[in-house]
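Worksheet for the structure shown next.
One chain of protein is taken out of this complex; the other chains stay put.
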Amino acid sequence: MSGLTKDEIAALVARDIPPGSYVNLGIGLPTQVADHLVDGSGVVLHTENGMLVMGPRPAEGEHDPDLTNAGKQPVTELPGASYFDSAASFAMMRGGHLDVCVLGAFQVSATGDLANWHTGAADAIPAVGGAMDLAIGARSVFVMMTLFAKDGSPKLVPECTYPLTGVACVTRVYSDLAVFDLVGGEAIVRETFGTTYDDLERRLDVPLRDGTRAPDPPHPSKEIR
Amino acid sequence: MSGLTKDEIAALVARDIPPGSYVNLGIGLPTQVADHLVDGSGVVLHTENGMLVMGPRPAEGEHDPDLTNAGKQPVTELPGASYFDSAASFAMMRGGHLDVCVLGAFQVSATGDLANWHTGAADAIPAVGGAMDLAIGARSVFVMMTLFAKDGSPKLVPECTYPLTGVACVTRVYSDLAVFDLVGGEAIVRETFGTTYDDLERRLDVPLRDGTRAPDPPHPSKEIR
Amino acid sequence: MSARLCVSPDEAVAEVEDGSTVLIGGFGMAGMPVQLIDALIRQGATGLTVVSNNAGNGDTGLAALLAKGRVRKMICSFPRQVDSWVFDGLYREGRIELELVPQGNLAERMRAAGAGIGAFFTPTGAGTPLAEGRETREIDGRLHVLEAPIRGDVALIGAHRADRMGNIVYRKTARNFGPVMATAARSTIVQVHEVVDIGELDPEAVVTPGLYVDKVVAV
Partner (left out) sequence: MSARLCVSPDEAVAEVEDGSTVLIGGFGMAGMPVQLIDALIRQGATGLTVVSNNAGNGDTGLAALLAKGRVRKMICSFPRQVDSWVFDGLYREGRIELELVPQGNLAERMRAAGAGIGAFFTPTGAGTPLAEGRETREIDGRLHVLEAPIRGDVALIGAHRADRMGNIVYRKTARNFGPVMATAARSTIVQVHEVVDIGELDPEAVVTPGLYVDKVVAV
């Protein structure tokens, strides 16, 4: 039994982003989703440091220090781009204008609570960035994570034990072993990888429902405005 | 005994605006102040429909329908101009970034309350525009008005009887008969025109103080931030 | 979702429903989306609440919509103008409701709707009849009034140029309420003088990014 690699998870997320969507990819793992977006899908990338229609990493030697993504990595500008200040950028996010954001997570609860900014460890230096704004703002919040931590404990949980990023905000979880839609306090298993619904039910302590035989996974989203 | 004409009041206001100030001139009478601003004073005009460094009325036949002042009259653009939307324009006003605004008034109270948007008459169609934002936002709020209404009643009053525009916001009143600084509930008479302090004291029902022998009138302003 | 290029103002406004709240840009005639309003008149939606700085000038644009009796309520800052006879007549006859809002609150309340602000405290209007009945609070020694967002079902905006992604630039003081209304409506429809190819607008000078724009039509 083996699940998806991180890159395969990223490909899955990219597949499920509707054409023409405005999307923010969180720093770290979610950034990899960009590599799998098909040309011509019309998916537009937003970066919270103030840009729409962000392009890929520049060629070697063509780094512009004034053009970075939220992870401070060099990026490029595609035709149709626009720049704006941080207040305008976050107004966009907080006002519900992004179709999808993709975030990493330490834990997600079955009710959609997200914990991804702080382990709560006493000596950790806390840093939140734009995670709380994305969590409450985007119409659909997708989480990418491994389903189990290194110590074997599940990361999809009845209630988060790590400090929260947002309450009832995650709509879908992409993991190495399964894709879950979070609806009404239940985790609906949409697809499994190298495992089965029954196995997941044994290993997870959250209300599960078997949705693997449903046709096309819908794209759940909060109605923000 | 004869006081100043409206144009002479406008000239007086223009004289007292410190060089380099950012200024908003209200619609109607205050607009005339612009005609008396000396070239090279560096006074910059703001119009709340979204422009700084506004210039005078264009030459005949050069009207641009996309370039008007707050009174919807055609204006021009001077070098150094900038355009912005209404939210940004009012943020400027409300955030205390204008040095001076000049407004007309139906009544001003000795404590600086302003009434200039509505007579309260039952059949009047009320219209407020940006008056309430300017009243509370500009560092110095100058009022231009005749000191007495057509029926002979004073317009500088103990308490406004017309609906208010703003509370304790007017810092100075320019009238045909005198200039008043409003400080701590008193009206300090700075200059008189065709009348005397004693005469004003007889005709007005507000706490007056004689400041006509003070040297240079200072420029009172609220500390907004 | 990406903006759609429409062939006519009529196509652009086809989905406006009766009873909608319609945000209409413009300060007087500068920035007024006249062709979209004319199409809305032909389309027939009625019982509308219109949010706009003024309440129409002369007999065209917003004034023409009012004259057809399609507007139940105006939310605006400055209805009374030298040429606002259509509104004046309806108001005096009690045939239209008026909510008068200080211009800065009008702009800021729509910004709040677009920016996900639930409510905000402002000193504008404190102690005046326009704040009557509203929650107040003293902050830093100054009386503030709590103001709520104004959301639109539709925004109709007059702008200068768009590219095919819906990025928008305006011209001079015709910009006014366009950018903030574009953020505050569920569906934003923009008429422009010209649609240009993607890449022709300066990314540093785009005022309304395409993200806020649902439909664009050249007039």
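Going in written order, the chains are labelled A, B and C, and every chain counts its residues from 1.
Convention: a residue touches a chain if its C-beta (ideal position, glycine included) is under 8 Å from a C-beta of that chain, and two chains touch if they have at least 3 such contacts.
None of the values given here were measured: they were computed from a predicted structure.
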Decide which residue listed in C:Q35, C:S77 or C:T122 touches the omitted chain of the complex. C:T122
In the full complex, which of A:P19, A:P56 or A:P126 touches the chain missing from this view? A:P126
Please output the residues of subunit C touching the missing chain, sorted low to high. 108, 112, 115-124, 137, 139-140, 142, 144, 169-172, 202-205, 207
Residues of subunit A in contact with the chain that isn't shown? 47-51, 64-68, 72, 77, 83-87, 89-91, 93-94, 113, 118, 123, 125-133, 136-137, 163-167
What is the set of subunit B residues that contact the non-displayed chain in the whole complex? 18, 20-22, 42, 44, 46, 52-53, 77, 79-84, 90-99, 136-137, 224-225
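The rule is short, and it goes like this: only the chains that are shown with their structure count from here on.
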Among the chains here, which has the CA centroid at the largest distance from subunit C's centroid? A
Whole-Å distance, subunit A centre to subunit C centre, using C-alpha means? 34
Rounded to the nearest Å, the gap between Cα centres of subunit A and subunit B is 54
Quick check on subunit C: which residues sit in contact with 2+ other chains? 111
